[in-house]
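Pasting a structure here, questions to come.
Missing here is one protein chain; the remaining ones are kept as they sit in the complex.
Presenting subunit A:
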Amino acid sequence: MSNIVFSVIARDLKLAMRRQADIVSALFFFIIVVSLFPLGIGPELDLLRQLAPGVLWVAALLATMLSLPRLFADDHRDGTLEQLALSPHPLGLVVTGKVIAHWLVSGLPLALIAPVLGIQFDLSGEALLVLTGAILLGTPALSGIGAIGAALTLGLRGGGVLLSLLVLPLYIPVLIFGAGAVDATVSGLGGEGHLSLLAAMTIAAIGFAPWASAAALKIALE
């Protein structure tokens, strides 16, 4: 049963590696958005240090969303998605594989680059560590919830804008606890509670969201 998950992950990763420019451009979108904030706000380090967690997280939300429309669209266009839906494997497991692959090419790079951007905002070493951990723990939930939105808007006109309308309100809890973990660490309260809640959301999202997306995909394929 887990075979199908792994083979979908391997397939999607191989496809992503053939088009590395997409991964890199989403990553640079993240970097550019984060770099715009100091230019808009001013270079005072005290202010930037306070804003850093929120800015990095909002940019991470937007960067994840940018790559969502393509989660199913390419497979839908060439008919692969229908074949996957017709296969004897539960569609939910297929989507689980796609969600994990999406996280590996969109969420994981964000977590790896985030500490570098955090230094620009003069975050302390401990805060950088928590920030990286929070993005690592939180972005899988973004991929999972986003998959529902991507499945619902599959093949619709204006899909990208619509997707952001559907998905961004649902991202709010992840944003709150992701940025809150860093805030709590900086203020000395300790971010463990926030990180635990982030992990809980990710587990719930990875567990349930693929099945909701699978239901939405079946409607789109009817």
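Convention: a contact is a pair of C-beta atoms (placed from the backbone, for glycine too) under 8 Å apart; a residue touches a chain by one contact, two chains touch by 3 or more; residues count from 1.
By our rule, contacts and distances are computed from a predicted model.
A.B. asks: Looking only at the UniProt record of the hidden chain, which name from "Sarcosine oxidase subunit alpha family protein", "Sugar ABC transporter permease", "Heme exporter protein C" or "3-oxoacyl-[acyl-carrier-protein] synthase II" is the right one?
C.D. replies: Matching "Sarcosine oxidase subunit alpha family protein", "Sugar ABC transporter permease", "Heme exporter protein C" or "3-oxoacyl-[acyl-carrier-protein] synthase II" to the record, the invisible chain is "Heme exporter protein C".
A.B. asks: For the chain that's not shown, point to the residue among A:L13, A:I31, A:I176 or A:I203 touching it.
C.D. replies: A:I176
A.B. asks: Which subunit A residues would touch the chain omitted from the figure, given the whole complex?
C.D. replies: Subunit A touches the chain not shown through residues 148, 152-153, 156-159, 162, 165-166, 168-170, 172-173, 176-177, 180, 183-184, 197, 201, 212, 215-216, 219-220, 222.
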